[in-house]
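A single protein chain has been omitted; all remaining protein chains appear in their positions.
Up next is chain A:
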Amino acid sequence: MNYSNFTQNANKPFVSITGQDQESISFILSNTDLSVANAIRRAMIAEVTTMAIDLVEFENNTSVLTDEFIAHRLGLIPLFSSDVDTMIPFTSRECSCQQYCPSCSVELHLNVKCDQESRSVTSNDLISVHQQIKPITSESDSGILIAKLVKGQEISLRCIAKKGIAKEHAKWSPCAAVAFEYDPHNRLRHTTYWVEDDVKSEWPVSKNGELEEEPAEDEPFDYLAKPNKFYYNVETTGALKPQEAIIAGLKVLQKKLAFIKKNVEGIAEEVGTGGVEERMF
């Protein structure tokens, strides 16, 4: 295969969507390498920017839960983060402000006093100053439980939500779960099953197996075969729509590559000079 052929064919993977709903999307990526498929998976899990509560200032907490316990729970509440880069241009490290400001953070308030016998404090009680960036809501549930109060107890606090990526803390991950599978019949023998009696009954083939031909009983092992078809199911926390998380993941990869490309410009003359290590000694 010559190089122009490669750029025409191998550089053109196929995508097909196999299912979609509010929280998740299933798709198949084919005609590409495992390394590329894995890069996309890793990027959308760990490097997509979202908003999450990062600082909590307690004014009053007479609940049975400690301040840090509640602060941790608040951090894990997904906030709507579509188009976060246009609304909040900077992370707090990039921002020129002293601590935080409207261009790198969003403020949220929670002021709840229990006057009834008991009540639940949920993400619906969190009031954001921002129009779009606020705790996720859905018709199907009544908010995410933060704490429970009995008569007379009170929680009153102020939160600062910041932009971040899941490499720093998993609360910034837009993905709740990313299912990733290839070679459902284990034709390539990339995995070894622990078996007592019978592989087929003890390790049922996943649904994706229906889309690939079952290997014949006496089929010889093709040691040159490479995975080519990758099955994804991306489920998000609600911070982003599933398709947004995937597109954002790809964008992260492009930005990383473009930044390296920009920096490669200056190193052409370095080659042949021995490199850093040789020059040092």
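Just so it is clear, a residue touches a chain if its C-beta (ideal position, glycine included) is under 8 Å from a C-beta of that chain, and two chains touch if they have at least 3 such contacts; residues count from 1.
By definition in this document, contacts and distances are computed from a predicted model.
Enquirer: Can you pick, from "tRNA pseudouridine(55) synthase", "Ubiquitin-conjugating enzyme E2 Z", "THO complex subunit 5 homolog isoform X1" or "DNA-directed RNA polymerases I and III subunit RPAC2", the UniProt name of the chain not shown?
Expert: Missing chain, per its UniProt entry: "DNA-directed RNA polymerases I and III subunit RPAC2".
Enquirer: Please identify which residue in A:W203, A:F221 or A:F259 touches the non-displayed chain.
Expert: Touches the omitted chain: A:F259.
Enquirer: Please identify which residue in A:T49, A:S81, A:N208 or A:T237 touches the non-displayed chain.
Expert: In the full complex, the listed residue that touches the missing chain is A:T49.
Enquirer: Mind pulling the chain A residues that touch the left-out chain?
Expert: Per the touch rule, chain A residues meeting the hidden chain are 1-3, 6-7, 10-17, 20, 25, 27, 29, 32-33, 35-36, 38-40, 42-43, 46-47, 49, 85, 91, 93-94, 163-169, 243, 246-247, 250-261, 263-264, 267-268, 270-278.
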